[in-house]
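Sharing a structure with you now.
With one protein chain held back, the other chains of the complex are shown just where they sit.
Going by the order they are written in, the chains are A, B and C; count residues from 1 in each one.
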Amino acid sequence: MAPAGAKRNILERLDAGEIVIGDGGFVFALEKRGYVKAGPWTPEAAAEHPDAVRQLHREFLRAGSNVMQTFTFYASDDKLENRGHTQRFTGQQINEAACDLAREVADEGDALVAGGVSQTPSFLSCKSEEDVKAIFKKQTDIYIQRNVDFLIAEYFEHVEEAEWAVQVLKTSGKPVAASLCIGPEGDLSGVRPGDCAVRLVKAGADIVGVNCHFDPETCVKTVKLMKEGVEKAGLKAHYMSQPLAYHTPDCNRQGFIDLPEFPFGLEPRILTRWDMQKYARDAYNAGIRYIGGCCGFEPYHIRALSEELATERGFLPAGSEKHGSWGSGLMMHTKPWVRARARREYWEKLRPASGRPLCPSMSTPDSWGVTKGHADLMQQKEATSKEQLEALFEKTRQGC
Amino acid sequence: MAPAGAKRNILERLDAGEIVIGDGGFVFALEKRGYVKAGPWTPEAAAEHPDAVRQLHREFLRAGSNVMQTFTFYASDDKLENRGHTQRFTGQQINEAACDLAREVADEGDALVAGGVSQTPSFLSCKSEEDVKAIFKKQTDIYIQRNVDFLIAEYFEHVEEAEWAVQVLKTSGKPVAASLCIGPEGDLSGVRPGDCAVRLVKAGADIVGVNCHFDPETCVKTVKLMKEGVEKAGLKAHYMSQPLAYHTPDCNRQGFIDLPEFPFGLEPRILTRWDMQKYARDAYNAGIRYIGGCCGFEPYHIRALSEELATERGFLPAGSEKHGSWGSGLMMHTKPWVRARARREYWEKLRPASGRPLCPSMSTPDSWGVTKGHADLMQQKEATSKEQLEALFEKTRQGC
Amino acid sequence: MAPAGAKRNILERLDAGEIVIGDGGFVFALEKRGYVKAGPWTPEAAAEHPDAVRQLHREFLRAGSNVMQTFTFYASDDKLENRGHTQRFTGQQINEAACDLAREVADEGDALVAGGVSQTPSFLSCKSEEDVKAIFKKQTDIYIQRNVDFLIAEYFEHVEEAEWAVQVLKTSGKPVAASLCIGPEGDLSGVRPGDCAVRLVKAGADIVGVNCHFDPETCVKTVKLMKEGVEKAGLKAHYMSQPLAYHTPDCNRQGFIDLPEFPFGLEPRILTRWDMQKYARDAYNAGIRYIGGCCGFEPYHIRALSEELATERGFLPAGSEKHGSWGSGLMMHTKPWVRARARREYWEKLRPASGRPLCPSMSTPDSWGVTKGHADLMQQKEATSKEQLEALFEKTRQGC
Partner (left out) sequence: MAPAGAKRNILERLDAGEIVIGDGGFVFALEKRGYVKAGPWTPEAAAEHPDAVRQLHREFLRAGSNVMQTFTFYASDDKLENRGHTQRFTGQQINEAACDLAREVADEGDALVAGGVSQTPSFLSCKSEEDVKAIFKKQTDIYIQRNVDFLIAEYFEHVEEAEWAVQVLKTSGKPVAASLCIGPEGDLSGVRPGDCAVRLVKAGADIVGVNCHFDPETCVKTVKLMKEGVEKAGLKAHYMSQPLAYHTPDCNRQGFIDLPEFPFGLEPRILTRWDMQKYARDAYNAGIRYIGGCCGFEPYHIRALSEELATERGFLPAGSEKHGSWGSGLMMHTKPWVRARARREYWEKLRPASGRPLCPSMSTPDSWGVTKGHADLMQQKEATSKEQLEALFEKTRQGC
């Protein structure tokens, strides 16, 4: 493999019109494997169970990913301290371990390392711009010290906080991507996607887009609105999308967090590999060139993106040695009626059944409609008390 | 950790009334991770990508599994040669590597190693009892040589072939389990579950049950019928179930292979962790004590079995350090309406939506109704020809 | 039109191999029109609103019905007095008015008049055979006096009570049909369909079958079992089916009464005209020659039966002047994409959507599992008390 320094950086690739395949989300994948706790969603596994994290990096690399994001989601100190969570590792230890794992695997193939920051409890609790930026600075310093290839400000519900993050990341001199977790209705303060994108570009982002919170269809639609906004403003940018691997036609502005199935009943919504190929094509057609995934993505989902765009990229990923395009591997199946499924037409037209005749196809999301600054969202170091929980349970029982 | 020799064997555990938690299916889990090819479904990854296989073993161990099954599904020589598939590794190499990986991880915890044999293309092609037994013998010799803890004859559609397998495995002197892939209607020759079980016990099986092909509800129902048959015959046995992690209320006798979604569109059918807790309880109440999983199971599914039966077993699995029972980890969530989901009542009653309003809840399975001996099922070393495929496509197009 | 006396009777028709098209259920159709009260389900409209009843008879006649059943369902005196219901009309007045209306319309076309008796609260309350038969005798006397063409004992959950009814009806000297409201599992005492049918034939029934409680698919399946039983016993009979116009794949032995949607939320289950054509064909293929409907049938449903069997009968019903077979009337539609639906293939393959993404496709029926003789089912003249209702509500609230 070529040394890291020899690789073209993210902007060289995008400027040349190449497709950059992202990776999938680590917290959900590792939760299923037993290394991340749903609720806190913190990434201590980077330090605690490095083998498990390294293996997941390798699977995404093998599936065709060009980016290894450091497993540092929610690894800011204020988040690690939030709501009574205690750690065996410091934030610094986790961030450093995550950088080393990402670099190790990136160097086994054609991938870049991206360090990331995401929204903070401090912002929701109305801390000052200075306080919030100090949190971003702390993580950024580690990324600079560990020499990641570029930086991502991702998973922001409010464009204002994302701007602050971009401004901090920009001081590194590295390329900066900015990705909000918003849908077509815009951010939680009501700023439209087009306006969000313009503000992020003006703050210094080279790549703008969305991640998490919505399904591919919704995310592509949102990025299109961003692109229209940027172009209308006479600016230039590259575009990225890293959606959920869950169908979410029933979401409101807050995204999948508000669905009753979040986070332990989302299984029936998981996208198939064919849904993913459709997503890759739609994103490509929309002018998006950094195409990856977030929560719910498994390695085979990323491989499906790589396979759909194999012609444009000029190659199949290593992982396709174990996958026949459009189901052609089934030609080897014992039963002839299964061999008959070895064709594109079959899988493209399939409307897969849920096997759940007692369940509906859509849900009504929770809609509390509160956001930054609301008392219910204030940061709280101690665990939620029994009384607080009972009050919550009662409140929701009446609604259901 | 105690040395392998020091562990109580599978029968000592079951005789003592203990619960034995099995592992999940490797071919589906590793297909999603990029190491197994759907269609051939062969386990060359044991030799080719041992890190990936070892990691999956560890995740199941961490989730509470007491059994590490060698990753040797379809690793008989006749299967490896079937339909034009060529390998970089011999059957022996694969089988040996799989034994070593299972032993390595089993010795990291309280787990036993189980070597397995499964149904053969030779049987379907009407080869003689002698020929078929020779195939089982070859794998069994490796398991004896590698000193596995017990043996499983699993995934048989015809009880006759399973009897042959049990007879061969029994020569090892080790405990033998026998597991058919049948539902309440019985095997593909029309033998009822109760009669199947009696025949397997008489052939020498210590543990009988079912695996694969059907969802937990159907499998528990089938094992109940087996148990009734064995008891009515005045015999004794232990019982096991290792079902799919897919809801299959719409299956006919052939199981999930015949569902139109098999194998690349099964996502909406994946069981939640709460479905799994229900399964564990139902299996336990039915008198089943060897409770595991098959295709579709991820480590968190096995962990759910361990959590449901934690009181009976007296402990939680290691992996529960990253999981709050009944969603209690959500008490740490930022949004109060998500914290309100941190309770058993919420998750037990949830009817999760598919997010697929254009899809049905059930499918009509293919129903060719052919089995052993039919020309369409004869073993064929060369790949299916283009003409054979076109004929198949045409045949099914008219039906759909 | 020919005088009533000149018409061939029901047995002459069936003996000649002809198809007899029944009518649809009156209580549900007239409930929707505002003339029957759900709950009591009594037929006082025959006396109270004769125009409305006459109009419905005419619509069924026009749709091709060969039978006008007198609108006398639940018109036994013990039923009319049950649970606090008071009437402006005596049972005799209602029964006589119903006979006159049926005769008037039957004489406008090629239809026979059938008088019916159905299960009694007295039987459920364990009254004697003598008492129950006296109730049937009272209605039968009116039918004899009004000279109906044949008699039907219909809507019986227990074959024993149906035998008593047949024995009474048989004394009239008129042809007798007997129709249970059971499914493939048999009657509520556990008697299998085949055995039920044999007992009814031995009691004197010329025609046996099922009505109400289940969808067409289930009813045809049940009548097949009846036919097998009768033939195995070396007996002879004609067969009838008059199912619901509601899809009920989720029913248990008690039928649609136990579905949570009964009776005010059944709309999404209503059969289309194409479902009805399939029913007519399936019933015909099963050897059923008296083919009609029960609750939920509207005139266009009966017309669909007549259209499906037009070739076998040799004619279309009068109502088909307003219906193009298989949607051909759409050739006249303004929009070309609607004209494109004017073909059999389109409607046969259509899988109609519910337009209800928040609703499931199947329900879990109530399953109290009580029947004849249970305290909860005892006849009670006074209305259910407030305390009785509150106890019931509480009981069911806990279950849901």
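By definition in this document, a contact is a pair of C-beta atoms (placed from the backbone, for glycine too) under 8 Å apart; a residue touches a chain by one contact, two chains touch by 3 or more.
Source: prediction; values computed, not measured.
Visitor: Sort through C:Phe136, C:Trp164, C:Trp274 or C:Tyr290 and give me the one touching the missing partner chain.
Guide: C:Trp274
Visitor: Which one, C:Asp258, C:Asp282 or C:Glu308, makes contact with the chain that was left out?
Guide: Per the contact definition at the top, the residue touching the missing chain is C:Asp258.
Visitor: With respect to the chain omitted from the figure, which of B:Ala98, B:Leu124, B:Cys359 or B:Leu392 is a touching residue?
Guide: Of all options in B:Ala98, B:Leu124, B:Cys359 or B:Leu392, contact with the hidden chain holds for B:Cys359.
Visitor: Tell me, which residues in subunit C touch the chain that this view leaves out?
Guide: Touch set of subunit C with respect to the missing chain: 31-40, 51-52, 55, 58-59, 62-63, 82-85, 121, 124, 215, 246-250, 257-274, 298-300, 303, 319, 321-324, 327-343, 346-347, 350-363, 366, 368, 376-377, 383-384, 388-389, 392-393, 395-396.
Visitor: Contact with the hidden chain only, please: which subunit A residues?
Guide: 351, 357, 360-362
Visitor: Against the chain that's been left off, what residues of subunit B make contact? List them.
Guide: 250, 357-364
Criterion: only the chains that are shown with their structure count from here on.
Visitor: Could you state the distance in Å from the CA-based centre of subunit A to that of subunit C?
Guide: Distance between chain centres: 58 Å.
Visitor: What parts of subunit B, by residue number, touch at least two of the other chains?
Guide: 351, 357, 360-362, in rising order.
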